[in-house]
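A single protein chain has been omitted; all remaining protein chains appear in their positions.
Coming up: subunit A.
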């Protein structure tokens, strides 16, 4: 796949702009607000066109003229969310535009009724059973027209949506592809399609039109499929092609960086985004996650207050506030806000997982399990929820039981060291040292985030009396800690140094031993032992220099260290 090459059409930005402007008006006429918004955002990022270069109004047919009054009336009802009324007045209209609006109003009316229904259902069991009653009728009518090939791009899109809502995913994919081919500029169809694509093979197998918008789609898809490198490349190309001002692209890149945990990059981008678009609420929950991870309290607080001022009844706002409270360790309130977010949109995946974390903090394990399970129900591939479930059971002291969940999480993120370390810990608790060692080593190999794997591995070797391996691991650990520059856990470095000192002393490498002992003295908790070791070393050295009869024999082969001397039992030393 040539990721670098973009569609040739990017040479002519004016042309793209023209296309965008015309599609905006088409979407607007049909009440497709989100697609219009996306196209407008993109159009805004491009230079304005001169007056005479504006695209012409779309052709006005006889049919359109006939339906004009009904359409205008219906559209105004539609805008006021009186969908049934709009549909009533559009019945019998024969222009494509009117037909789309007619069907769309019926669809939305069904959706609206479904939502209202959920509020006053007759019993708790009905909750999952409320359905959009209009869907089946719409499907039958649309499928008739579809076989007669009377559907245009927009109605095909609607047909696809109906099919997807009826869980007829395979058919839906086909119809969306058809819709895209009929009208490539309609972003909504692309988005719907992206929700149905589960893997890269499926993506490759689709025959999509070669339009400039496909590059946006591919970039979006790569992000969804966690192929971040490719996605970033694609977005970079788009920026270079002239969309550098697009807030959409900036936000997408930021989200991509967030996904690969490149926190600083993502933060910088989000800050830039907020400069360009200070009243933006989309993606701000991701931003708050980043601020949370970095523990940037003032920034998070500022963001929360700002968003509340803009719109406090948005899912994103609630999530941001939840994160804010969580960072302030007010977990009850945090949970409350996540709950509110879920009330606003029950399919909001992030909120379920975050709520689970909050319950975990509150030690309410059963509620946490519930929240995580919900998250998994919404998206089976949510590794954080699986990981959270594992943690919950670990807290409940069921190390074997949580193995399953950690394994699941590991499956989803094979190269994430946190799961591997968690797996290792569980195995260690079950006295499965061989498996534990494998896990720790693998965690180190894939790039340990928390820098704990090596230490744990070393301790495990220490317990199993494999002193050489333990020493090697401690060495690697120290190298690792110092190479990353930050002084994270002093206590643990001192443990490593202490062990290494003892190890070298045992193996009669006195120079190295004294070096370690000296370094030990830099740390408060190991200072005494370091000094003690130094004393011991100097004692032995003194004895070497003044050879006495009984000591001479063992020290004669000083230069060839005795391998595999069992170390002191260090367990009593370690805190």
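By definition in this document, a residue touches a chain if its C-beta (ideal position, glycine included) is under 8 Å from a C-beta of that chain, and two chains touch if they have at least 3 such contacts; residues count from 1.
Just so we're on the same page, contacts and distances are computed from a predicted model.
The UniProt record for the undisplayed chain lists the protein name "Anaphase-promoting complex subunit 5", from the options "Protein asunder", "GPI-anchor transamidase component GPAA1", "Sodium/hydrogen exchanger" or "Anaphase-promoting complex subunit 5".
For the chain missing from the display, the contacting residue among A:90, A:103 or A:369 is A:369, taking the whole complex into account.
When the omitted chain is restored, the residue from A:21, A:49, A:68 or A:168 that touches it is A:168. Among the residues A:31, A:153, A:350 or A:399, only A:399 touches the chain that is left out of the figure. Listed by residue number, the positions of subunit A touching the unshown chain are 120-123, 125-126, 128-129, 133, 136-137, 140, 143, 166-168, 366-367, 369-370, 373, 377, 389, 396-401, 404-405, 430, 432.
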